[in-house]
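Read through the structure below, which is laid out as structure tokens, and then see the notes.
A selection of the complex's chains, in situ.
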Amino acid sequence: MQYKRFNDTYMLRIDKGEEILKSLTALCEKEDIRLAEVSAIGAVDKAAVGVYDLEQQAYHREDLEGLMEIASLQGSVTRMNGKPYIHLHTTLADQQNKTHAGHVIELRVGATCEMFVRTLPGEVIRKRDEEVGLNLWNF
Amino acid sequence: MQYKRFNDTYMLRIDKGEEILKSLTALCEKEDIRLAEVSAIGAVDKAAVGVYDLEQQAYHREDLEGLMEIASLQGSVTRMNGKPYIHLHTTLADQQNKTHAGHVIELRVGATCEMFVRTLPGEVIRKRDEEVGLNLWNF
């Protein structure tokens, strides 16, 4: 990965073979990014996306391989347990032009990923909500 | 819903059972937000999305139920007739990992919705365009 800061925004290029969640976490740790809005496009060759099942409080997971376009990738950097907490959702298009979408469990870059990380001042810490079984923004 | 302002940006958490368009409208009225760029992810359990039919000047409406991920939600806050005008488009993934997308008619939160509302100074008022049958940005 390579990156450069422009005012409040980091532009992050993630390279073939690198994992997007890990790369973004590494950037946040290195640059002490505590709060940010994230958006990206690119192409991946391995992905796992999830759709949440509220009754089971677990994600239906879909595993995908082969080069896919990231049509959109959106989400945030917040904090939990003293560490960066990355939460991203994506829409992908595969080689058969079929679309897949959901919560990002894993995304491995297949060609490049071009990400904007727009930092905000302060921090937001997530807190577990037992009713929905998720870690929610807590102001 | 809960929210907090960070410089020019409101982070808005919309909770289970709340309607996204209504919640965002309430935020805009309470905080006098007149112009903003909006993006969000989350999960909903009831949705209606539309695809515009130019000849009929009406939306083909698709009604959806069951927990679905918001893979992306993008749009704007402008003004019309002295009130906030919310215009959002979304891509959803359902429990069968099938994707749905279009103009947001209704979105009821099913787990949480995490929204960034980036305000801009000034205002943009929409004006009806009879050729396309839509209320367009008017500078």
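Per-chain residue numbering starts at 1, and chain names A and B are given in the order in which the chains are listed.
Everything that follows uses one rule, which is that a contact is a pair of C-beta atoms (placed from the backbone, for glycine too) under 8 Å apart; a residue touches a chain by one contact, two chains touch by 3 or more.
Worth saying up front: this structure is predicted, and the values here are computed from it rather than measured.
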item	value
Subunit count for the whole complex, all chains sharing one sequence, 2 displayed	3
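Note that in this section only the chains that are shown with their structure count from here on.
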item	value
Separation of mean Cα positions, chain B and chain A [Å, integer]	21
Chain A-facing residues of chain B, complex	2-4, 6-7, 9, 11, 13, 16, 39-41, 43, 45, 67-74, 91-95, 97, 99, 110-112, 114, 116, 118
Residues on chain A engaged by chain B in the complex (per definition of touch)	35, 37, 39, 49-54, 60, 62, 72, 74-76, 87-91, 99-103, 120-122, 124, 129, 131-132, 134, 136-137, 139
